[in-house]
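My questions will all concern the structure given below.
The complex is shown incomplete by one protein chain, all other protein chains being positioned as in the whole.
The letters A and B name the chains in turn, as written, and every chain counts its residues from 1.
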Amino acid sequence: MILVWLLAILGAAAAAAAIAGRWSDAAPRWIALAAVLADFGLTLRIWLRAGGALRAGGWLRKVDWSWIPSLGIRFHLALDGLSLLLLLLTFSLGAVAVLASWRDVRTGVGFFHFNLLWILAGVAGVFLAMDLFLFYFAWELMLVPMFFLIAIWGHERRRYAAVKFFLFTQLSGLLMLVAILALALTHRAATGALTFDYGALIATPLGQRAALWILLGFLAAFTVKLPMFPFHTWLPDAHTEAPTAGSIVLAGLMLKTGAYGLLRFALPLFPRAARAAAPWLLALAAVGILYGGLLAFAQSDLKRLVAYTSVSHMGFVLLGVFLATAAPAGSAAAHWALTGVVLEMLCHGFSTGALFAIAGFLQERLHTREMARMSGLWAVMPRLSGAGLFFALAAVGLPGLGNFVAEFLILLAAYRVSPGLAAAGAIGILVSTFYGVELVQRAFHGPNRHGWRVPDMAAREAWALAPMMAALLWLGLYPQPVVRAAGASLRQIEQALAPPHTAAARLRAPAGKGTAP
Amino acid sequence: MSLGLPGWGLVLAAALFALGLAGVLARRNLLMILISIEVMLNAAGLAFIAAGAAWNQADGQVMFLFILAVAASEVAIGLALALRLHRETNSLDADAASRMRG
Partner (left out) sequence: MTGVPAIFGWLWLEPAIPFASALALLAVGRALGKRATAWLGTGAIAASSAVALRVAWSYAGTGGRGFTLPLWQWFAVAGFAPRVALYLDPLAVVMTLVVSFVSLLIHVYSTEFMAGSEGYARFFGYMNLFVASMLTLTLASNLLLLLLGWEGVGLCSYLLIGFWYPDEANGYAGRKAFIVTRVGDTALLLGLFLLFNRLGTLNLQLLMQRAAAHWAPGAAAAETAAFLLLGGAVGKSAQLPLQTWLPDAMAGPTPTSALIHAATMVTAGVYLIARTHALFALAPAAMSAVAGIGLATLLLAGCSALAQHDIKRILAYSTISQIGYMFLALGVGAWAAAIFHLMTHAFFKALLFLAAGVVIQAMHEEHDIFKMGGLRRTLPLAYWCFLFAGASLAGLPLVTAGFYSKDLILWSDYASPLGSTGLWIGALVGAFLTALYIFRLIFVVFYGPEREPPGHRPGPREQWPMVILAFLSMLAGFIDLPRALGGGDWLSRFLQPVLPTLAAGRVTELGELATDAIAGLVFFAGLYLIWLFRLQRPALTAALMAGAWPQRVQRFWLAGWGMDWLYEQALVRPVVAAARTGRNDPADAIFAGAGALTRGLNRGLSFWESGRVRRYAGWIAVGAIVLAALAVLG
């Protein structure tokens, strides 16, 4: 029931913000902040009270109502360790997004927060939905308000960016819808029951060819959202042109829905097809890591630079996801890779979210994102520059900050699958140094060439950034609670990946004796 | 060559239709186009009557009555459109309406 509350609070707050926006600019902000923080508190409470249930695996909370019985569609939400962590990320970045746009957004404040909360509800729905139709519903729910966010409150080329974003995600989403329908119909042909339930569909018997085609439909949606090279090109435009809150939500959360989809749906539903597709996707992931990093290095627009770093980092996520299928089923490497993926999702959410927030703060003050117009900002705003340095270093994968642990785990698994992949990833980390130091140099170091005189970080901004700094340090120095929280969920995914014959063999073999096949 | 009356009637209808079509394609004045369309409609009606006579069936005359009704309503709508267009463009040139393309 609490899961419904999480969504209901956001929905009600969205409506309240839209209405309150008619009278006051401050009210929608406070409403949105309160709603997001309330959700954060509720989710945290679930975690704190989970205790041993987390380690045991299975769902911590679930809701399963009938929705459209004639089509076998149910309102089925469920929460496990993986969803829990991603929900916490969603609500914390949601709060940052509200704080970051406190002064940035001045027109249509009510409608802005209506859209923002609507997106968050969609994202949370994606992380919770256990009915594929409901999942698709939530998936599309994020899209329209994000389109408005970019098209109304965006920067100079907002129309182009919004349309591009919409076309890419909508088109790929439709392919996923086709795949979902194909899967459900195949399931009905096999069992006679029309259902969209995750637990039922996961057992659908599929031929390798059919599985591959249906997997491609899912991959289309997830790899575009992630994004994977070469489907990433909507991202730099959308991230750059979106308002600050939009960029934070896009990079911090929306990309994660793609990764979550891969973990939750693409791999467990089609383990063998995913294994067959793995070499291609691993290669594209490696290309994406290097390509994104190199292009980030060449950008002169601060937000665009950060956007390309996302391409590079999400390449690590993709690498980790498909390493789990490429590694022997149930091996330690698969678990390293998936744990690394979860950590990378969280850490990338914080580090990139924070960098976009900082880019927004700079734009508020300087009215430009062009790094050539910055230079030497350290002299005038040391605190904000120091924060920028910190998050740039997190993106660079400095040990002690969360991204390092994530990338180390993924590459450790990569080494076991193929040392060449690990080398490509390690070079990717090296390339991250290029853009990291370039960002710091061009924005913060150097002479204050343009004679800027602007105020340093305000308390509100510090409140938005400080928790993310703390989170990154925590994830870098003691990520064990997160590792533990995700562990059981990841184990389940890994079990689903084990080919049926080995699973059957494991059942047949008497415990302890381990007869060789 | 003996076509008989119905046969000549069909020939006449074809000739009228061709004339009407030529009018539609050649004239730019909307009123003349409407009149040409009227000629084509009546050519079709004549063809129906001739065919009905040839087969000794009343259907051809029934269809002619239909065509009369269609022609009347077509003229009503066509004139109304022509009037609107004249108000808008101050001319009855059919090609002047091409800016409605889209």
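Definition applied: contacts are C-beta pairs under 8 Å (C-beta built on N, C-alpha and C of every residue); 3 or more make two chains touch, one makes a residue touch a chain.
Everything numeric in this text was worked out from a predicted model, so none of it was measured.
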| item | value |
| --- | --- |
| Chains still shown that are in contact with the chain withheld from the display | A, B |
| Listed residues A:A423, A:A458 or A:A498, member touching the removed chain | A:A423 |
| Residue of A:G41, A:G58 or A:G400 touching the missing chain in the full complex | A:G400 |
| Interface residues of chain A (partner: the chain not displayed) | 164, 168, 229-230, 232-233, 236, 291, 294-295, 297-299, 332, 335-336, 339, 376, 378-379, 382, 386, 393, 398-400, 404-405, 408-409, 411-412, 414-416, 419, 422-423, 426-427, 429-430, 433-434, 437-438, 441, 444-448, 477-480, 483 |
| Contact footprint on chain B, counting only the chain that is left out | 21, 24-25, 27-28, 33, 94-95, 97-102 |
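Please note the rule applied: only the chains that are shown with their structure count from here on.
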| item | value |
| --- | --- |
| Where chain A and chain B are represented by their mean Cα positions, the distance between them in whole Å | 66 |
